[in-house]
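Note that this complex is displayed minus one protein chain, with the remaining chains in position.
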Amino acid sequence: MAGNSFGNLFKITTFGESHGRAIGAIIDGCPAGLKIDSDHIQKDLNRRKPGQSSIVTQRKEPDEFEILSGIMNGVTTGTPLCIVVWNTNQKSKDYSHIKDLWRPSHADYTYEKKYGNRDYRGGGRSSARETVARVASGAIAKQILSEVGISINAYVSQVGTIELTKRYDEVDLSLTETNDVRCPDSHIAVQMTNLIKKIKKEGNTIGGKISCVIENVPVGLGEPVFNKLHAIMGSAMMGINAVKGFEYGSGFDSIKMTGSEHNDVFEKKGDDISTGTNFSGGIQGGISNGMPIYFNVAFKPVATIMRDQESINEGGEKVTITGKGRHDPCVVPRAVPIVEAMAALVLVDFLMLNNSIKLEDLL
Amino acid sequence: MAGNSFGNLFKITTFGESHGRAIGAIIDGCPAGLKIDSDHIQKDLNRRKPGQSSIVTQRKEPDEFEILSGIMNGVTTGTPLCIVVWNTNQKSKDYSHIKDLWRPSHADYTYEKKYGNRDYRGGGRSSARETVARVASGAIAKQILSEVGISINAYVSQVGTIELTKRYDEVDLSLTETNDVRCPDSHIAVQMTNLIKKIKKEGNTIGGKISCVIENVPVGLGEPVFNKLHAIMGSAMMGINAVKGFEYGSGFDSIKMTGSEHNDVFEKKGDDISTGTNFSGGIQGGISNGMPIYFNVAFKPVATIMRDQESINEGGEKVTITGKGRHDPCVVPRAVPIVEAMAALVLVDFLMLNNSIKLEDLL
Amino acid sequence: MAGNSFGNLFKITTFGESHGRAIGAIIDGCPAGLKIDSDHIQKDLNRRKPGQSSIVTQRKEPDEFEILSGIMNGVTTGTPLCIVVWNTNQKSKDYSHIKDLWRPSHADYTYEKKYGNRDYRGGGRSSARETVARVASGAIAKQILSEVGISINAYVSQVGTIELTKRYDEVDLSLTETNDVRCPDSHIAVQMTNLIKKIKKEGNTIGGKISCVIENVPVGLGEPVFNKLHAIMGSAMMGINAVKGFEYGSGFDSIKMTGSEHNDVFEKKGDDISTGTNFSGGIQGGISNGMPIYFNVAFKPVATIMRDQESINEGGEKVTITGKGRHDPCVVPRAVPIVEAMAALVLVDFLMLNNSIKLEDLL
Partner (left out) sequence: MAGNSFGNLFKITTFGESHGRAIGAIIDGCPAGLKIDSDHIQKDLNRRKPGQSSIVTQRKEPDEFEILSGIMNGVTTGTPLCIVVWNTNQKSKDYSHIKDLWRPSHADYTYEKKYGNRDYRGGGRSSARETVARVASGAIAKQILSEVGISINAYVSQVGTIELTKRYDEVDLSLTETNDVRCPDSHIAVQMTNLIKKIKKEGNTIGGKISCVIENVPVGLGEPVFNKLHAIMGSAMMGINAVKGFEYGSGFDSIKMTGSEHNDVFEKKGDDISTGTNFSGGIQGGISNGMPIYFNVAFKPVATIMRDQESINEGGEKVTITGKGRHDPCVVPRAVPIVEAMAALVLVDFLMLNNSIKLEDLL
């Protein structure tokens, strides 16, 4: 209710502020018998980690995790896993200058008004550092999905005006991790990197887009009406910091299309049923149809810029805010594993829900 | 869990297929003491009703509602309201030809595979007729919101390539209901209407876009992290039939913007705090900041077309489907009240949730 | 949240007042492919029905049900079932004398204060008539359980001081329905019946106890910590009107026992693991262990008596209430199917939840 939980059968509840003791999550409902792959979790945390390359924030945070409960000899027991990442590199003093004022397009003002107080250090709970708990939890979800053959691959498809125009099925997903910006096209990746560097030099920030492809999803995931697969996926993505839009399959382009162009014709090849085109994005009536699921997520430019900005303080007086600290010029390279993590949480939950749909499932 | 409920404190659970006895909803958590405005509910149902104009489906359904519980002398008692709309114009025979086959880009195949059987008549539960229950429930939610001064106005902003390019604050919302297409610009409305008529004559369908503006929202609605106001709003919109995308505030355009362009500077005028620009779309850190909330919803072209289409049947054999029945050439004119209804459900729920955020709320 | 829903994967939401249009329930999550046995549902409704014998209220209500959605050709489709029972025998005038006053030990005062108004006719939503929706829903749950071999049998084990002292495993459950009071011992049943008749003649009411035995439950149902099988079962029972207490297995008698007496020793016979004694009541650590589950539920005497009683009205003035209408002298004979219904709802939900506990369940 208070919004710090996500999922139903596979449910995570996160806690922690960027400058408190720790960030973490409880995973309630993780199936028993899963051998936790710590390297895999750490690898995803490292993909999200600050300081990983020259085009992201230069803060140094080791982001090592610890599992406090729910495993025995490295195997899940079916009881709740509590995963924590200790905060170690907080420079709380960096934030004393914003204690009594509201940074433009941050959550300072809304938190203050909603709660009557706020942890102003590093954005407190509104910090994107909260997503470290999602990535750790999502890595476990991804491990479960890989056991059933489902793969999730996100990549950066746009930075500012530099766009990867290839369709989801024209992209070589194995190239994503070969460059700092996480674009699976080395030529475009260079352009994106150069743009980010230029923007950074100007003390500014820039928006971006992440695309995600999910393959080998069994037919039947997603619930009709309110919990359509894409509705919960959309909610998962919109819940990531800085996200402004979500579209799946044909998305906003479908507005201009006619039905005869847009309809995906069913085909049967051997025992497999597929569709010729995939404007449906792998989801029909809110339920996966076995085709690849793909979607786009729009990220706004980071609000913290290294320039002077006008604002007001709590007393309503005009103030000038000077950009300080170590921040990302563009959020999308580090957000790729976050998108994957949230997508994995959605899918594992629907997979578990789908286990009791037919009477025969109970017999 | 099974996805037929929406909301937490103000929760609706819908039931009914397009060709069953009735469509309806239970509203659990409606505050006591609300004098139900039946005319207001019926007016919204009429805005969604088939046969209302020449550019929508010509099915005739009276869509009159009945409240079976939860009111005494027209006033809510705090107990669950069950609202039903009886089905009266079903022509189930229209659908016998699709009993054993899967229409392209419909939910036939996915429902069949998920559940092992399906109600094929009129799409059964996947029919957009299910939204009649949402509109009735949403009308009650809108009535509550109007008591606290919040207004919700949706309108059609695009049909195919015909686009209303005015910003949300340049539009005269009082014009929306003056034309059949529900576009608040009479010049553009004519173009949209003509396009829809042309498409219909071709036995085809076309996509569209609905924009929505919410005004006078108090500061503080929405929950941080997963239940951000725009995350739940996005989920609500993505859960409407035929929706392919959602964006709020600057949306997908933010990708190309820099932070210095995008940041909304706070201003104080008298006692009021506002922002100069409103790229944030009235939401910062997932919480309303008092500025107008605005968002766009993309609808794909209706899948049922009046043309022959190839598909396969349950046996995997190729078949030709002939378009039959009475269907919408473009869904957006009738979807305007659905968008408003879902938005209202989201806001009432957050309003109620927000009543216990501070310790002082309990004292 | 507002408390009109029960269950998670198999969830019912009930609506309706005793003197409104109808009482009903939406079942969301009923597995697809169940052939609904209407006779079975009606049979359970008849066991709860007023006027069924001389020892219950003489109101005449046919209590026939109708399913508005979620089935096709009598088989569930996996979409929500809405079941309604129409109200037909309301005598609202019977209640005008209590419009402005608070009957002792009823919900009049608390509803009025909580909601600011109330439907005073027949107790409105607080009427035990609401349970008709539970019995109909529970009958469907019982049908599912019978498919997996689980049986639920409740019976009256005490009325006033007349007590059936046989243990749960000494009782012949096939005798329960052979007498009006639903006690599976014909000798004790006569004594109970006589006591109820005597109490009724005196214009008074009397309390009672229902016992319930559940057999063939697979090992593993129930969730540790808060959702222990007996915690949710207890909640289900305490949620029935007039219930004042719940105990399972050794119950309150365990207080006087020592560990060496109370511990149930495991035994292996062939492939079956069982326990010599069953003080655990079939549940250990909140999870079913395969032994019979048994529990007791205490019901207070009905608050409506056919005698003059003192009370106060809304203005705080003393008033005398004269007993009127047609009421039960003892609630337990009609509550037997309600206990079974709620138990069935609990078990089906845990059965479905248990389908995704181990990783291998997903593979």
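Read from first to last, the chains carry the letters A, B and C; within each, the first residue is number 1.
In this section, a contact is a pair of C-beta atoms (placed from the backbone, for glycine too) under 8 Å apart; a residue touches a chain by one contact, two chains touch by 3 or more.
Given the structure is predicted, the values throughout are model-derived calculations rather than measurements.
For the chain left out of this panel, the touching residue among C:Pro50, C:Gly70, C:Pro301 or C:Pro333 is C:Pro301.
Only one residue from C:Ser18, C:Ser69, C:Asn87 or C:Gln158 touches the chain missing from this view: C:Gln158. Touching the chain that is not shown, out of C:Gln52, C:Ser105 or C:Ser151: C:Ser105 (per the contact rule at the top). When the whole complex is considered, the residue among C:Asp44, C:Glu61, C:Asp185 or C:Glu223 that touches the unshown chain is C:Glu223. Touch with the chain omitted from the figure is made, among A:Cys82, A:Val190, A:Val265 or A:Val319, by A:Cys82. Although one chain is not shown, part of subunit B still touches it, namely residues 1, 8-9, 29, 31-34, 76, 78-79, 144, 147-148, 224, 351-353, 355-363. What subunit C contributes to its contact with the hidden chain is residues 1-6, 8-9, 14, 102, 104-107, 109-111, 113-116, 125-126, 130, 158, 160-161, 199, 204-209, 219-220, 222-228, 230-239, 244-252, 254-268, 273, 275, 279-281, 284-289, 298-305, 307, 309-312, 316, 353-354, 357-358, 360. One chain is missing from the display, and on subunit A it is touched by residues 1-5, 8-9, 11, 13-17, 20-24, 26, 28-29, 32-33, 66, 68-70, 72, 75, 77-82, 84, 114-119, 124-125.
Definition applied: only the chains that are shown with their structure count from here on.
Distance from the subunit B centre to the subunit C centre is 39 Å, each centre being the mean of its Cα atoms. One finds 26 Å separating the Cα centroids of subunit A and subunit B.
Across the assembly, subunit B contributes residues 1-2, 4-5, 8-9, 14, 114-116, 125 that each touch 2 or more other chains.
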